[in-house]
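With one protein chain removed, the remaining protein chains of the complex are shown where they sit.
We call the chains A, B and C, going by the order they appear; numbering starts again at 1 in every chain.
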Amino acid sequence: MSVALQREAIDVAAEYAQLIGDSPGAAVATFTGYVRDHSDQHAVTELELEHYPEMALKVLEDLGRSAGERFGLSSWRIAHRYGRLAVGETIVWVGAVANHRGEAISACELIMDTLKTDAPFWKREQGSAGERWVASRDKDAQRRARWQSEETP
Amino acid sequence: MSVALQREAIDVAAEYAQLIGDSPGAAVATFTGYVRDHSDQHAVTELELEHYPEMALKVLEDLGRSAGERFGLSSWRIAHRYGRLAVGETIVWVGAVANHRGEAISACELIMDTLKTDAPFWKREQGSAGERWVASRDKDAQRRARWQSEETP
Amino acid sequence: MASGSVSITIKLFSALREALGESEFQLNLADVSEASSQVDVAAIKKLLSQRGADWKEALNQPNLVHALNHKVVFVDAVVSEGDELAFFPPMTGG
Partner (left out) sequence: MASGSVSITIKLFSALREALGESEFQLNLADVSEASSQVDVAAIKKLLSQRGADWKEALNQPNLVHALNHKVVFVDAVVSEGDELAFFPPMTGG
């Protein structure tokens, strides 16, 4: 039931172990995002993640709490990087524990879809196209919107 | 891109490390199922998982391959236990690697939903209600059916 | 014409295996009706149901699943020499 904003890489195995603790629920879903080596058509060599610390913490805590209530999670965790990231490094890790698989998986997906459009992080890429701020994607806004209308699966 | 049927507990951290290898894709989704301490209204102390080995291997390999094609996975893994399982132990682990989060998460969900109804495993519970075979759930068949009609998310 | 030499493997799982006390055996199809040119799963069920009331009941439960050579099939699937035919209740893994 917590959020981490961190400069260092995310230790996925340690996060998982901490999420489930001594008595895991029946269903655990996780998602990990990594820095890609490409963006649209060009190569990416490095990513800089700017963030708004106080707001990021508040948005992610609210998001975890509301996903927890909606899907009856017994535990959840959101870890997000900031700063300079190399290709292949972790950006974000989300874990959700529930009684049934549908709830755990949907909670992970809701958190990721909402985080993409609502959490104050901005990606700046370095690569074959020089340096540039990553533009937001219409598809992300569409995925976000699904959760406002859709019934709980 | 492989299936494991095993008597011993699933090492989630080792499975994850092997799934992503040296160069992870951009998006990794995982699901882990654990033995619950209850079923319907009564307590469960132990589970015995019977399986049909040759068919289970074939069904899970076909399932991984078809999810891989449908969602463009760069890697996937399904590990499933059999034999005697204590409460809190792992039953099943699924991992999927894709370019985008929606594909990785949907692949995990498709694999789990299909596995529940199509893979030849049968749960026998021991607990406060004595020993009994677990009955299949209508809800599982409904979740399975979604994937036959739904467009790829 | 059904050949008298056809032999298949029958496998039973879960509650079926437990109720009938057998998990695997060979079945010789010599005595399946010679009027039909092909033997299907329905014919095998009929044949095995003659083994007794417990077999008849177990093999005629509405949600029985049949898998021929590791693939779920309907009762009209045709059975051939060397095939493996399994009967079991709905699956409950995962």
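We take it that a contact is a pair of C-beta atoms (placed from the backbone, for glycine too) under 8 Å apart; a residue touches a chain by one contact, two chains touch by 3 or more.
Being a predicted model, the structure only gives us computed values, none of them experimental.
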> If you put the missing chain back into the full complex, which of the shown chains would it touch?
Replying inline: A
> For the chain left off this view, which of A:59, A:73 or A:107 is in contact with it?
Replying inline: A:59
> In the full complex, which residues of chain A touch the absent chain?
Replying inline: 33, 49-52, 54-56, 58-59, 80, 91-92, 112, 115-124, 133-136
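Criterion: only the chains that are shown with their structure count from here on.
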> What whole-Å value do you get for the distance between chain A and chain B if each is reduced to the mean of its CA atoms?
Replying inline: 23
> Between chain B and chain C, what is the gap in Å from one C-alpha centre to the other?
Replying inline: 28
> Which residues does chain C have that touch at least 2 chains other than itself?
Replying inline: 94
>> At least two partner chains per residue is the criterion; list those residues in chain B.
In response: 33, 112
